[in-house]
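Structure first, then comments.
Not every chain is included here, but those present sit where they belong.
Residue numbering begins at 1 within each chain, and the chains themselves are lettered A and B in the order written.
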Amino acid sequence: MRIKFIVPIITREPLDRLKEGLLPYVSPGTKLEVESIRYGTESNESFFDEAVNSIGVLELAEKAQNEGFDGVFIECMLDLGLEAAREKLYIPVVGPGRIAMLCAGDLADTFSVVTVLENSISPFKHLASSTGLRDRLVSVRSIEIPVVSLKDNARLLPTLLNESVLAIEEDGAHAIILGCTRMLGAEKKLTRLLAERGHIVPVISGIPLGLKYLEMLIHLNLSQSKLSYMTPPEKKVDFREGIHISGDVDVDESIL
Amino acid sequence: MRIKFIVPIITREPLDRLKEGLLPYVSPGTKLEVESIRYGTESNESFFDEAVNSIGVLELAEKAQNEGFDGVFIECMLDLGLEAAREKLYIPVVGPGRIAMLCAGDLADTFSVVTVLENSISPFKHLASSTGLRDRLVSVRSIEIPVVSLKDNARLLPTLLNESVLAIEEDGAHAIILGCTRMLGAEKKLTRLLAERGHIVPVISGIPLGLKYLEMLIHLNLSQSKLSYMTPPEKKVDFREGIHISGDVDVDESIL
C-alpha cells in the first residue's frame, strides 16, 4: 500500500525526518511518501491560507494518482483542498479534520476543537457544518500559539490542558479534537492529564487517526463517491504566470 | 490485540466456521473470539428484537472486559445494546451501524440503507437521528428477505442491486449501506454491478468496516467518552427468574 502524505505548506523542514516520525502511525506494509507544496504560505490558519494552498495540494494529489499511489493524505485539520482533490481523483483522499469530527461524534455526544489561533475558529465551524455535525461541536477554543511556534513549545501542553478543561467544564465537551496536526504527540499526555482531573474523554489527534482511516479505506476498497465528487469536465487550464499574493495585513484605519 | 465478537442472536450455526469467515477482515496480530448470546430471538429486525437481545449483549460484553479483551464488536447493524455496553465498559465497544453511517457521511453527500425487512426501517431512521446524520439518510429500502433466509439466497444480489439502483436514481443516494451484517460479501459484487450502470459509489458492509474501525480505536488508545457514557451507579440487580416473552404476533381483528 502506497500513501502520498501531502504537507500543504511551504516549508524548509527536512521531510525525511518528518516521515520518520510518522512511521509509528502506519501499518508495517504501508509505504509513505512525504512531499510539501512548492508555493503558498508557511502555515494554515484561516480561509485565506486554505484558498492559497489548495492549488498546491491539487498539483501533488494529481501527480500521486498518476504515479500509482493508493491513497492521498492532506496534512491539515482544515481539510484544505479535500473536496477539489476528491473530484479530480478516484483513489481515496483523506483530510484529518472531517474524520476527527466523525470519530468524536461516534465516541461522544459533544466535542470541542482546541486549535492554534482564533483565526481558525470560523473555518472549523464551517467544517463542522459541512460534516453535518455542527450541533455536536460545542466550542472551538484557541491556545494563541501560531503553528510555526508549536514545535518544542513548552507552553503547548499547559495551554492545551487549560483550554481543554474549560471546553469540558464550561462548554460541555465530552471529547477533545486537537486542532492542528502539528500538535502530534500531545494526545497521550493530554488524555492522562484530563483523566487525573476526572475527565475520561477521547483526545483525537489528526495524523494518527487520519492515516489509519485512509489505510482502512484502501484496505476495504472504499473511496469517495463519484456522485458527490463528480469528475470535473475537461477544460482549458492556464497557470504559466506567477501569482502575487501578499502575506501582509492591511488595517482599515478609517474605521477607528 | 484480542477482540470479542458478539453474535447478538440465539443461533445453532457453528461459530468456528463463522470466525473463519471473519479472519480476512482483521489484521494478522488480532485474536478474535466469537460468542453468541444464550437467550433471545433468532434475528434482529425490529425495536422488539433490540430490546429482547440487548441484555444478552451486556452479559457477554461485561464478561469480555473481565477476561481482558481489548475491545468488543456487536454484530448487528442496529447497534443493539451499544449505548448500555459503552456505559458498563471502559474498553471500546463498536457497533457497525453508526460507524457505517459516519463513514458514508464522509465519503458521500447522501446515503441509503438497503435492509432486510420493512420492520427495520424505523429503527434505522432512529439510528441516523442519534448519529446526527438524519438529513443525509435519503431512504431506507428493504429487500423483504428475512435475515434467517439470507444465506446462500440466490435472490439476494438481484434484489440488493434493484433496491440500490432505486435508492440512487429515485432517492438521490450517493452511497449504499448494506443493512444487515449477514449480507457480508455482497459489497464487492454490488459495487461492480452499480459501476457497470454508471454509479461509482461506495458500498459499505458492516463487519469489515466495523472490525477495522475497532482495531483502529484500540491501536490509537481511543474509547468511548465516560462523560457521554457514564459508568452506571452500583445497584441491586436480580435476574434469577426466567423470562416469558413470546415470538407470536397478536392481530387486532377488531380494527379491521
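In this text, contacts are C-beta pairs under 8 Å (C-beta built on N, C-alpha and C of every residue); 3 or more make two chains touch, one makes a residue touch a chain.
Just so we're clear, the structure is a prediction, and the values are computed from it rather than from any experiment.
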{"item": "Identical protein chains in the complete assembly, only 2 of which are shown", "value": "6"}
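Here is the rule we use: only the chains that are shown with their structure count from here on.
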{"item": "Equivalent-chain rotation between subunit B and subunit A, CA atoms, steps of 5 degrees", "value": "180"}
{"item": "Residues on subunit B engaged by subunit A in the complex (per definition of touch)", "value": "27, 90, 92, 98-99, 102-103, 105-110, 131-133, 135-136, 168, 174-175, 188, 191, 199-202, 204, 208-209, 212-213, 216-217, 219-228"}
